[in-house]
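Only a single protein chain was left out; the remaining protein chains are all shown in position.
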Amino acid sequence: MKALAFIAVILTGWLLMSAVSDFPDWGDPASPANSYRLSQHYITETFPETSVPNMVTAVLADYRGYDTMFETVVIFTAGIAIIGILRRYGPKDESVLKQQATIYKKDDDLIISTTCRLVIPIIQLFALYVVAHGHHSPGGGFQGGVIFGASFILLALSRDLQTAQKWVPENRILKLAGTGIFIYAGFGFLCLALGSNFLDYQILHKIMPATPIEARSHAMLGVEIGVAFTVTAVMFSIYSNLASNGRMKEGL
Amino acid sequence: MELLEAISAKFNYWVYIVIMMIGLYAMISKNNLIKKLIGMSIFQTAIILFYVSIGVKEGATIPILYHEQVHPSHDSGHHEADTSHGAGEHGSDADLHAAGPLIEADDFANPLPHVLMLTAIVVGVSTLGVGLAITQKLYGEFGTIEEHEILDSIISGK
Partner (left out) sequence: MIWIFDLFTLIFLVITAIISLHVKDLLSAAMIFGVYSFLMCLLWAQMAAVDVAFTEAAVGAGVSAVFLIATVLRTSRRSSD
């Protein structure tokens, strides 16, 4: 098996490497990908069209909003799939549970719990900043959501899973994940209801105190908040399922 | 000598292929399921690295506009300093809308590959989570995460 794998890898690598000479030079502004007019349009016209300085956020949430919506659905589906695979209810196999619980039982360390109590609010504040300021600086719904989910993971790691479950119980997590996609799709249907295309935020200026260009920027913020809800919920859900082997009782 | 030049001019692409092949080899030949998943992640990041490197431009900055381009100052002296800064590149200002300094496409990295790969990373970690969940389920079922032992116990059980 190893020899076969080695031959396959060498063959694939050789084929790829023989294609390297056809690639454009490193950092060439005139390469096909960089000189294509869609990319040029995104760079030069994003600010006049949407009033968002961060092009990546604008393309993510506005120009390619349909794509991002279904990426969010993929993340949601992954969370549901993990619950479907791992989650076990009821007190079966109590002996295995007890054995595992004794292996990973840890004492509460004063330094760790105090430090985490100090750090977690700051992490959450930073996550909110990343979500809300994603238009003007690096960031957005995905990053902010992951950081917010990581703060709950830190809480679960520093204390135990039960403590974190008090703040974000399982049913609330699932509702939160669904709410995120609902917010995202809601913006799309709102545009549809106002007489424009799906996820065409420009029309939202009719119900917002803003110009059509600013309406796109504000709607992007709303969409990013939806993404952040889903990502936060799914990240913590995946962690709590993996760490407790689907029992949601004893974490790491 | 020609070969050396060819390698040094595009060594980045060579290294991506090496990383990608490391991941592929691990996915094929490793017996441990977690090792396979790590190999899958390495393969994935190599592809993302390739996409991101397509969007690189020599001398370009991050794809976020400068403050002066977003909030054009009404102070004439400031504005003059800005225009003199980009004086050499006034060839294509036909589609210039705003009063602010010109936004040149060559000054900013290509944002399109970044967008595509940003979502790919987050989707990648969700798929890694699904893989790890299946691994845990298999461990609960067979008591091992080595592929050949799982195969043996399936064959001997049937």
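Labels A and B are assigned to the chains in the order they are written; within every chain, residues are numbered from 1.
By definition in this document, contacts are C-beta pairs under 8 Å (C-beta built on N, C-alpha and C of every residue); 3 or more make two chains touch, one makes a residue touch a chain.
Computed from a predicted structure; not experimentally measured.
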Contact partner of the left-out chain, one of B:38, B:70 or B:102: B:38
Omitted-chain contact residue, chosen from A:83, A:131, A:190 or A:243: A:243
Touching the absent chain when the full complex is considered, from A:146, A:164 or A:190: A:146
Sites on chain A contacted by the missing partner chain, in the whole complex: 26-27, 54, 56-57, 100, 104, 130, 138-140, 142-143, 146-147, 149-150, 153, 157, 235, 238-239, 242-243, 245, 252
Interface with the unshown chain - residue positions in chain B: 11-12, 15, 18-19, 22-23, 26, 30-32, 34-35, 37-39, 41-42, 45, 48-49, 52-53, 55-58, 60-64, 109, 113-114, 117-118, 121-122, 124-125, 128-129, 132, 135-136, 139, 144-146
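The definition used in the following text is that only the chains that are shown with their structure count from here on.
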Whole-Å gap between the CA centroids of chain A and chain B: 16
Chain B-touching residues of chain A, taken from the complex the two chains share: 1-2, 4-6, 8-10, 12-13, 16-17, 20-21, 23, 25-29, 31, 33-34, 38-40, 42-44, 47-48, 53-56, 59-60, 64, 67-68, 71, 74-75, 78-79, 81-82, 85-86, 136-138, 140, 142, 146, 231, 234-235, 238, 241-242, 245-246
Chain A contact footprint on chain B (complex, rising order): 6, 9-10, 12-14, 17-18, 20-21, 24-25, 28-29, 53-60, 62-65, 69-70, 95, 97-98, 103-106, 108, 110-115, 118-119, 121-123, 125-127, 129-130, 132-134, 136-137, 140
